[in-house]
Every structure is written in structure tokens, then in C-alpha cells.
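Sharing a structure here in C-alpha cells format.
One protein chain is absent from this view; the other protein chains keep their places.
Chain IDs A and B follow the sequence of writing; residue 1 opens each chain.
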Amino acid sequence: MTDPALSARVADFHSAYAEALNHERFAQWPDFFAHEGPCDYRIVSRENHDLNLPAPIMGCYTHGMVKDRVAMLIKGALTYRHMYLRHFITNVRAKRLADDAVAASANLLVMQSDHEGNSSTYMVGRYEDELLPHGDSFQLRKRLVIIDSFSIDTALAVPL
Amino acid sequence: MTDPALSARVADFHSAYAEALNHERFAQWPDFFAHEGPCDYRIVSRENHDLNLPAPIMGCYTHGMVKDRVAMLIKGALTYRHMYLRHFITNVRAKRLADDAVAASANLLVMQSDHEGNSSTYMVGRYEDELLPHGDSFQLRKRLVIIDSFSIDTALAVPL
Partner (left out) sequence: MTDPALSARVADFHSAYAEALNHERFAQWPDFFAHEGPCDYRIVSRENHDLNLPAPIMGCYTHGMVKDRVAMLIKGALTYRHMYLRHFITNVRAKRLADDAVAASANLLVMQSDHEGNSSTYMVGRYEDELLPHGDSFQLRKRLVIIDSFSIDTALAVPL
């Protein structure tokens, strides 16, 4: 059973996550993931996901890999065409698992805007997450990003 | 008076509805509608709606018609260019009616993605609903889909 009150708390987590990425505070990104125990972050195409093809477009399987993912972004060492991004995370549904964990899903739309102020769709997809309680909020022990869009201009320079 | 706690429960219903359509589980779609008593599903253009012109683009006026609406989709007998769809249902507002029913409205954005991974806007519109309690959730006794977009590539092959 999904739980609307729990969903509202997870939605607040998602909004904090979105805000960190939208403001390009990449150094905060690893703290949205569990530091101890399993830690899994993958991006897969919807087509592969539906066919049960496991190969991700990108994957981090430990917290160290999650930190590595944004190391170059934090240093500003990565060269890519800069776009303002904005994450719209909607239709959050959460339910408790057998242990303390929470399973949750949400839809994701990321809009991009260039420096001339032109906006377009950057990404359409879905999160399928497992979260653990952490203080008053949560940390991800697993985030699967299933993307409908994969002809992406900026080649996934920044995390989703 | 709209009721934010009730809105959260209706939002959970909308998310389940969106999930069934996004995953193309069309056989589930009729179960989001009341099986007994009045059952009404219509799609109208915003222009006609604002002018009080009643002719819908599509309408189902009984639960049987709702089931018929997806019969061809379930059989896979309908030929249309396949697109991945994703429903973003936001700004849900719900209030109790005099009987047990709930009146609710929400905004709807449906994004489509083709098999090359290109995403674009499929549909922009609004739901105006009446729902009845059903178990821990709801069923629709009336769903009016008021669409701002109506030059639709796929000619409304699938429900909104």
C-alpha cells in the first residue's frame, strides 16, 4: 500500500535533491546517498528496462563511485555547454518495505534553458528508488533512473 | 473548501492512474472507473468547454463504453505509431461534495518519447473529476479531460 503522508515526506526529499542539482551544488549530491552499506545509482533507457536488459547507460555501485561521479564537476574540470536545468519531480508514490526502508517512484521532467533564455525539454523519465531514514529525511540506497529521452545534447554531463 | 489531506489522497489515485497508462497496462484502466451507477469519461477541447459547447472529442457514458474504449488496445489490434508516454499530473485540488463523493481538479502534461529517444509535448490539459471512495482509494464516476492541445499526432489512440 502506498502511503500519501509518506509520499509527501519523500516528495520533500526529492525537492531538496532537485534544488541541489538545479543550483549546481554538486558537492552536496553524494550526501543524498547512503554512506554505509549498499549504494546503487543507475541510469537505464526505458527500452532496455522494459526488455529486462541490465546494461545501464551509467552506473555507480558504491558510495565512492557516487562521489567520483561529481568530482570533475566540483573541480569545474569538465567542459560542456552550460545549460540551466530545472527538475520537475511529480507523482511521487511511496510505501514501506519490510525493514525500515521505503520504496518510491516518481516522474521526472528536466527542462533546460540556454543563456539566451530559450527553454526546451532536456529529459523525461522516472525514478525508482529505495530510501533509508536519515535524521528527519532520507538517503538513497538505490536510485534507478529510467529515461525515455536518450538523445541528450550534453551527454549526461551532470547527474539526474 | 479544498482539503490538502484529501488532495494528497486523490494525488495518489492520479499517480496510480498515470502509472497504469505509462506502463500501457490498458486492461487496468476500466477499474479506475466506478463499475456501478453513473460513469462518464469525456475529452473536450478547452475552446469548446469555455464556450459551453457540449460536443466532446470522445465520450464514454457507461462503464461498458469505458471497457470498449481500451478493448482494441488490450488485444493489440490497433495500429498506430508507438510512443512512450509519461503523465505529469500536478496541482491537485480536492474537496468533499454533499454525498460521499469528492470533486477534484488537476493539471495534466503528457510527454511523448519516440524509439530514438526524442521527447516532445504530447498533450496539455486539465482533469475535472468526481470520485467515489473505493477500498483505500477511489474510483471515478466522472472524468472530464479538457485539452489545450488538440493537434495530436497519434489521434488519441490511447486514453488520457
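Basically, contacts are C-beta pairs under 8 Å (C-beta built on N, C-alpha and C of every residue); 3 or more make two chains touch, one makes a residue touch a chain.
Here the structure is a predicted model, which is why all the values come from computation and not from measurement.
The omitted chain makes contact with just one of the residues B:Leu109, B:Leu140 or B:Leu160: B:Leu109. By the touch criterion stated above, the residues of chain B touching the omitted chain are 1-2, 4-5, 7-8, 45-47, 88, 90-93, 105, 107, 109, 121, 123-126, 147-152. Residue-level contact of chain A with the missing chain is found at 5, 8-9, 11-12, 14-16, 18-19, 22, 84, 86-90, 109, 111, 113, 115-121, 136.
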